[in-house]
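The following block contains the structure, expressed as structure tokens.
A protein chain is absent from this complex, but the other protein chains hold their places.
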Amino acid sequence: MIETYLRQSALDHLGLAGHSTAAPTEAGVQLSEKPLPVAVNLRGDSGDAAFVEAVREALGLALPTLPNTATTGEGLALLWLGPDEWLAMQHDAAAFAEAQLATKLRKALDGLHAAVTEMGESLCCLSLAGAQARAVLAKGCPLDLHPRAFGGSGHCAQSLLAKAAVTLLQVSDAPAFELYVRRSFADYLWRWLEDAAREYGVAVVRP
Amino acid sequence: MLLIACPHCGPRAESEFHCGGEAHIERPKDPASLSDAEWAEFVFLRDNIKGLVFERWNHAHGCRRWFNAARDSVTYEILAIYPMGSPPPALDPRRYV
Partner (left out) sequence: MAGRMRLPQGGFVAHDELLTFTFNGKTYKGLAGDTLASALLANGIHMVGRSFKYHRPRGIVSAGGEEPNALMQVGDDPRSEPNLKATQVELVDGLKAKSQNAWPSLEFDVGALNGLASRFLPAGFYYKTFMWPASAWMTYEHFIRRAAGLGVSPRQRDPDRYDKTFAHCDVLVVGGGPAGLAAALSAGRAGARVILAEQDHLLGGALLNTQGEVIDGQPARDWIAAAEAELAALPEVRVLKRTICYAAFDHNFFGLVESVTDHLPRPPENLPRKRLWKLRTKQVVYCAGAIERPLVFADNDRPGVMTASAVQSYVNRYALRPGRRAVVFTNNDSGYGAALDMKAAGIEVAAVVDARQVPAGPLTERATALGLRILGGFAIVAVEGARRVKRVRVAELSLDGKTVTGVPEAIDCDLVASSGGWNPTVHLFCQAKGKLRWDDEHACFLPDAAMQTGQQSAGAANGRFGLGSCLREGTEAGAAAAAACGFAPSDTAASQAEDRDFLPGRWIWLVPGEHPLGHKAKHFVDQQNDVTAADLKLALREGYRSIEHVKRYTTTGMATDQGKMGNVNAIGIVADEVGGHLPEVGVTTFRPPYTPVTFGVFAGRDVDNLLDPVRRTPMHAWHERNGALFEDVGQWRRAWYYPQHGEDMHAAVNREVKAVRDSLGILDATTLGKIDIQGPDAAEFLNRVYTNAWLKLGIGRCRYGLMLKEDGMVMDDGVTTRLGEKHYLMTTTTGNAAAVLGHLEDYLQTEWPDLQVYLTSVTEQFATMTLSGPSARRLLADVSDADLSPEALPHMAYTAAKVAGVPARIFRISFTGELSYEINVPASFGMAVWQTLTTAGERYGITPYGTEAMHVLRAEKGYIIVGQETDGSVTPHDLGMDWAVSKTKDFVGRRSLSREDMARPDRKQLVGLLTKDPKEVLPEGAQLVEKVLPQPPMPMLGHVTSSYHSPNCGRSIAMALVKGGLARKGETLFAPLGDGRTIACVVADTCVFFDPEGERLK
């Protein structure tokens, strides 16, 4: 029987815990991996009141219908990805929480034309914070992340960062961002971020 | 690099998009009833106009939705964005010699 402690995050091979610091540092940028996120992709018709209500019921969160925004509740964030697509995100959850969350949604949406797909295993979550976080992202991401343009905390977007597709969620106006990237690209993107942040000073911190 | 207003996500850099070529070329309902020449017209032949063009675009690295755009192929100005399935907007054809 395999124990859940044998799960490996996308960046497990880098041994980040071994060279990270605890507290925020003076460095312009703080980087970390938030390992093993829970994520469920949700498809459905936001024009269908039954769908919207069923999601609210199941998650206790309103479905964000404004483009590039996320709604957040206790330990759960719901990201707008497109006109009929959302991503429910959760951190620090148990090994099989993803299946449970998906099951809950499937049950709630039974009978509606909707799709629920587990995605967390395919994602790596990187956290990027600090005074120069925006400057680092700008080196590879064509989005305008200025507060006037992006909207600050609670805003999200799918775009490109360097040569990887990412979903970006601003989690603090400090600023701090979460980057969701497909697992196989995580090693590349981590190394890219460390390199891009070099001129500002970069600290690997514990998530 | 163009700046394209995704109808769902807002203005984004061209690198997030994929152009799907000329718009309003509907797949024939009954391909078997078409002659070879008619089918070839559908599959292979496009106008490549210098002036107003209607194009399909996909926000490949964003919401993955397809939409239509009217663009001036000389100035690259994007004149309209409209949904799949809608007829092309009435615009000055802007033909250049």
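Brief remarks on what is shown
Every chain is named by a letter (A and B) in the order it is written, and numbering of its residues begins at 1.
Here is the rule we use: a contact is a pair of C-beta atoms (placed from the backbone, for glycine too) under 8 Å apart; a residue touches a chain by one contact, two chains touch by 3 or more.
Source: prediction; values computed, not measured.
For the chain excluded from display, the touched partners among the shown chains of the whole complex are A, B.
One of A:His13, A:Lys107 or A:Arg206 touches the chain omitted from the figure, and that residue is A:His13. Per the touch definition above, the residue from A:Lys34, A:Lys104 or A:Arg183 contacting the chain not shown is A:Arg183.
Although one chain is not displayed, subunit A still touches it through residues 1-2, 6-9, 12-13, 36, 41, 43, 96, 99, 113-115, 117-119, 121-123, 135, 138-144, 146, 148-149, 162-164, 182-185, 187-189, 191-192, 195-196, 198-199, 201.
Residue-level contact of subunit B with the missing chain is found at 1-3, 13, 18, 20, 26-28, 30-32, 34, 36, 39-40, 42-44, 56, 58, 60, 64-66, 75-77, 84-85.
As a convention for this text, only the chains that are shown with their structure count from here on.
Put simply, subunit A touches subunit B in their complex at residues 67-68, 81-83, 85, 142-143, 157-160, 165.
Only residues 1, 8-10, 12-13, 15-16, 61-65 of subunit B touch subunit A when the two sit together in their complex.
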